[in-house]
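A single protein chain has been omitted from the complex, and every remaining protein chain is retained in its original position.
The letters A and B name the chains in turn, as written, and every chain counts its residues from 1.
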Amino acid sequence: MFDLTVIGAGLAGMLAACNAAKAGLKVKVIAQGLGALHWSAGTVDVLGYDPATGTPVSHPLQAIEALSAAQPAHPYALAGTQALAAALDEFQALAAEAGLPYAGAATAGENLWLPSPLGAARPALLAPKAQLAGALAGAPLLIVGLQGMRDFFPELIAENLRRAGHQARAASLPLELVTTRRDSNNVHLALALDDPARHAALGDALAALLQPGERIGLPAIVGLKEHAAALAELRARLGVPVFEVPTLPPSVPGLRLNAALRGHLQRLGVRLELNAEVTGLHAAGGRLTAVETATSSTRPRRHEAHSFLLATGGLLGRGIDSDHAGRVWETALNLPLAALPERTAWFRPGFLDPAGHPLFRSGVAVDRHFQPVDEAGAPVYANLWAAGGILAHADPVQERSLEGIAIATGIAAAREIVATRRPDEEVTS
Amino acid sequence: MTAAQRNEPGTEPVGQASSPAGAPVPAAHASLYELLDQCLKCNICASYCPVAAATDAFPGPKYAGPQAQRFREPGARRTPDHSVDYCSACRVCNEACPSGVKIAELNARAKAKIVQERGIPLRNWLLGRNEVLGRVGSLAPHLANLGMHNPVSRLLAEKVMGIAREAPIPRWSTRGTFGAWLKRTKGRRLKSDKKVVYFHGCSTMYYEPAVGQAAVAVFEHNGYEVIVPPQNCCGLPMLNNGEFPAAAKLYRSNIAKLLPYAEAGLPIVGTSISCVLTLREEAAELLGIDEEASRTVQRATWDMCEWLRDLHERGELRTDLCELAMLLPYHASCQTRAHRMGKPALDVLALVPGLDVRESDARCCGLAGTYGYKVEKYPIAMKVGQEAFEFIEDLGDEVEFVAADSEICRWQLEHGTHKAARHPAEVLAAAYGLYDLRKRQLVTKPGG
Partner (left out) sequence: MNHIQADILVIGGGATGLGIAWDAALRGLRVVLVEKHDLATGTTGRFHGLLHSGGRYAVKDPQSAVECIAENRILRRTHSHCIEDTGGFFVVTPEDEGEYPDAFRAACAKAGIPCDEIPVAEALRREPRLNPRISRVFEVPDGGADSFLAAHATAQAATQAGARILVYHEVLRLLVEAGGSGTRVTGARVRDVARGEELEVHAALTVNAAGAWAGRVAATAGLEVNVIPGKGIMLATSQRIVHTVINRCRMPGDGDIIVPAHTVAVVGTTDRHVSDPDELTIEPWEVSLLMAEGAKLVPSLDRARIVRAWAGVRPLYQQRQCDATRDATRAFALLDHASCDDLPGLLTIIGGKWTTFRLMAEKVVDRACEQLGVTKPCRTAETPVPGAEQGRYWLGHRLHEVEEQALQGQLVCECELVTRAMLEHAALANPTHSLDDLRRDLRLGMGPCQGAFCTYRAVGMLHEMAMRASAAPGDGGAWDVATMSSPAQTPRPAAGAAPAAMRQGANPLLRGFLEERWRGLWPILWGAQLRQERLNQVLYQCLMNADHLPDDGQGGAGCSI
């Protein structure tokens, strides 16, 4: 029998699985499909804007201290900044081990400000190596796109960067340099750039555009499987910093990170089953004994485990769903939801309202051990934990903390679970 | 637990998790077209589709499935699209989709519509008639193999019929069909109160009878009497090529033949994972068949490794397995994914001492049913399969065998790596000491 079954294969679920497996637990991950990493910029956003005031945050961990005092039920408050810092370290170690190192700003603990696909400055605490050289304060930027690539607009990026006071200009190269396909998405372009001949040709073409003192920004398509080599090759060939700017999904930086984590799961012997939507559960004596997923036969598949971790991602991941009558529910285990506003107060009239939309703060409430609790504050099941976007009392979009919350709570929950499975053993990080 | 009970769903779940009173049912139970509503256009499926990565003749699962579906009208004077024909039905999209959209099934329905309107090319018609081809060739297998597997014939087949000259067409068994072997060895069969119905499928019957022999050996070793009733092609090749009415005929014929056994509570176990999927879910879903007889048979049907795993979980699988010290790559087929039952082959092979099984991370071997046999698709199939071939080759020269549930994967992996491919049941039979993996035949034990 498995020690732990994780429900959800996003960032929180996969990190929790890695942590538990490394501690010697037998772990299985089941999920409907793949997670929000595939839509993200590929950075680790810990806290970008203060949720109460909307002011930009320059030192997330410091800001989180204050946030925790003001919002004691916030997932960051439950985890604590020490645990958050340790979790981020653990994430960085895993990423580096997989050949995809992440780092932060030169001044430790400061947010990086990186160019977005619109040329706005977006805050992130950690970025993959490929994006670091794009941190905005610094050398003049040459943003280069591919003509006909419909998810990247260098002129628009450069114009907005200039408006914000940065020196930036744009250029375009023919798409044929990268591919002769008539129809490609970002993944196809990245696969094309796995080919050394292609990224050599790209390097030569970029060299012709370069002016002294500039650094070059490219859409995030510099290789998928051979990303590290392709990036290194370009940098060597050009002799200047080369960085990636993320684009609309499919997010190649997100795919790289997803692949890195899946590689870890495989090496750690974690079983991953996709296309597995939880359709039922078994419980006895206040414990979850099994969850069920549908199969091709009418017999559902039973997944038994000593412990369960719910990491289904909230509304975004379909861990929470709703219907026209205004009912909102947690989809896997029918856990009670907290912070659910009246239906008339779900949304604000402006899509981009800085205060965010109240509905998105609702989710599963957990205690300090990351166990889902009922209204009385008692754990719903003795062997159930929850992490990531499913948690209540935070809107990770509004405050720009999507990856931070996933990492902090995924690992915190895993540690709790490991401690219950191996109470006599020293749990090392 | 009686056999009949074994066919029923397990103890009723406490609390139907995802439905507070009146709430919509889980995606797992919603209709195909309702599911298309769930698509967020998020591009995850398009990121992982191996065919779209190999060629832009296929615009990707999101485009061909939920997106194009909004422009298709039943009874329209013409179908508006044809690039969906390049979907190989590998189902990587279904597996990756976070919203539960059954993209591969949407594509299959769209393909059928195209066939309905434009008719089916002779080549596709022929490829759908797997059973007929099998039977005809088995009458004179040496001749048939000679006739089929020579450069001139293959060139002709490519130019005239559009069947790729290099595609791994299987050879007819020169040791006779599985049916012939059953007949020959009738007297040797175990009689027992525990019975199992074996669904062999066309590939076992005509091309790989040894798989059936190994399966019978494993069943009997575990004390089961094997019943092989009359049965016909499951119809999958026809479903793949959009020939829905002909496939429905075959499906209903099988249901009629298997129903009495299902009603008697006997498990119907198949070694062809694709046949099992067709019988158990795919045919009824694509053809829109919702009948009691069909459901009864579906409930009783198992994949071989799934059934063995279940036996083991109940403590009833014989574990007198010898050591098989070898490095064995295992490649899960599209249908393994589609079953959503995990990878029972891995669970079963894990029981064999000394066996170092490595799970392939490749998405698709490329052949995908009848897809890779078509001349315009063969290069795509080989490109898609590169991932699987490289995985196996990277494991080194010591690898002699690869394991795969599906005969299609076996033929393709042999074609792409020149390693010998075996069904997991053959490996298990070998571990029981009953089967010679290299020669692909039963070991005659001294004393009979």
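Here, contacts are C-beta pairs under 8 Å (C-beta built on N, C-alpha and C of every residue); 3 or more make two chains touch, one makes a residue touch a chain.
As the structure is a prediction and not an experimental result, all values here were calculated from the model.
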item: Partner chains on view for the chain not depicted; value: A, B
item: From A:73, A:103 or A:164, residue that would touch the chain that is not displayed; value: A:164
item: Selected from A:99, A:286 or A:326 as touching the chain missing from the view; value: A:326
item: Among A:73, A:86, A:103 or A:120, the residue in touch with the chain that has been omitted; value: A:120
item: Positions on chain B contacted by the hidden chain, ascending; value: 24, 30, 33-34, 36-42, 56, 59, 62-63, 67-83, 99
item: Chain A residues that touch the omitted chain in the full complex; value: 36, 39-41, 45, 56, 116-122, 148, 150-153, 155-156, 159-160, 163-164, 181-184, 246, 248-249, 315-316, 318, 321-326, 343-344, 346-347, 349-352, 354, 360, 397-398, 400, 402
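The criterion applied here is as follows: only the chains that are shown with their structure count from here on.
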item: CA centroid of chain A to CA centroid of chain B, Å; value: 35
item: Chain A-touching residues of chain B, taken from the complex the two chains share; value: 8-11, 13-20, 22-24, 26-29, 42-44, 46-48, 52-53, 56, 59-60, 94-100, 277, 280-282, 295, 298-299, 301-302, 337-342, 359, 361
item: Touch list for chain A against partner chain B, complex; value: 31-35, 38-39, 181-185, 187-188, 191, 249-250, 255, 266, 271, 273-284, 291-302, 317-318, 321, 323, 325, 327, 329, 331-334
